[in-house]
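Here the complex is missing a single protein chain, while all its other protein chains stay put.
So, chain A:
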Amino acid sequence: MVKRRIWLSVLLCCILAFTMLAGCASNETGSENNAAPTEDYSIKIGGSSTLAPIIAQCADSFTEEFKTWDKVDTSLPEEPIVIFVSTGGSGFGLKSAVDGTFDFGMVSKNLKDEEKEQFANGSITQLGSDVLIIGVNSENPVAQVKPDLTTEELVSIFSGKIKNWQELDPALPDRSIVVAVRDLGGGASEVFDAAVMKGTPISDEALQIPSMGALAGKIMDNKDTIGYVSSGLVNQNPDKITPISVDGIAPTLENINSGAYKIGRALLLVSKDKPDNMEQKFLDYLLSEKGLGVVEELGYVPVAR
């Protein structure tokens, strides 16, 4: 009796295991079919949450304008245009572009050389740059007293050497400085480190805020906060966040485009393989006046054409 029971369990386990394996197998063949260029009419894009709204908006207008691929280019089949956009961070974008989960990875950071190598056979397309602006609450008197900070002063503030506004300038109130940063190791903090901190560690009392929107919100809500914010978010809230110049250079469009203002990161689309005809058409659309218009509309600085 006992033996039979064991055999029965083993048998059922085997059946269960085979069913699971069978499930995997059929999925795999399915994706292989999809990967064949003649059958896949969708473009999958994923990665940086900074780029996602831009790409999603462009994808919407692209799909609406053309509806089927043959309207984009007569050599393409009459199939509906489908573009998937999902977010998960720049690191995720890089990884997924390399392992082929997505056709394009959205990456909002300046790529290191070894990262560029991974896409030597593919493409790296810059759509624009996301400039970080040192921002304070508009009610903070520093906006009038000291609207221009040197790099050294910024390093002292963000590394926690200066903890009080009064230490920065005697005319400022005796209140502690609240330093707000993005997660250490993320794209924005890498940009800030490369341009300003140059390896000096960020204060261990700095608030790490999980998203750029929340960081801008923190500055708008709390008048003792200083932080780096995407230029887009500063432009969207001109009355509530005051930009601070760095070493006398204000973060204006001219200074950003001329390269004088240095705190920024590239907005990139990367792919492991050369883009096929459909993908290239979408890239062209992104780099057209319409696509770059969206980049500007959402507050980033479009790439010079």
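Here is the rule we use: a contact is a pair of C-beta atoms (placed from the backbone, for glycine too) under 8 Å apart; a residue touches a chain by one contact, two chains touch by 3 or more; residues count from 1.
The rule we apply is simple: contacts and distances are computed from a predicted model.
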TODO: Have a look at "Cytochrome ubiquinol oxidase subunit I", "Heme exporter protein D", "PadR family transcriptional regulator" or "Phosphate transport system permease protein" and point out the UniProt protein name belonging to the hidden chain.
DONE: "Phosphate transport system permease protein"
Open item on the list: With the missing chain put back, one of A:Thr101, A:Thr125, A:Gln208 or A:Asn257 would touch it. Which one?
Closed with: A:Gln208
TODO: Taking the full complex into account, find the residue in A:Ile43, A:Ile81 or A:Val178 that is in contact with the omitted chain.
DONE: A:Val178
TODO: Out of A:Asn110, A:Ser123 or A:Thr225, point to the residue that touches the absent chain in the complete complex.
DONE: A:Thr225
Task: Touching residues (missing chain, whole complex) on chain A - done: 1-2, 5, 8-9, 12-13, 16, 88-92, 94-95, 175-178, 183-187, 201, 204-210, 214, 218, 221-222, 224-225
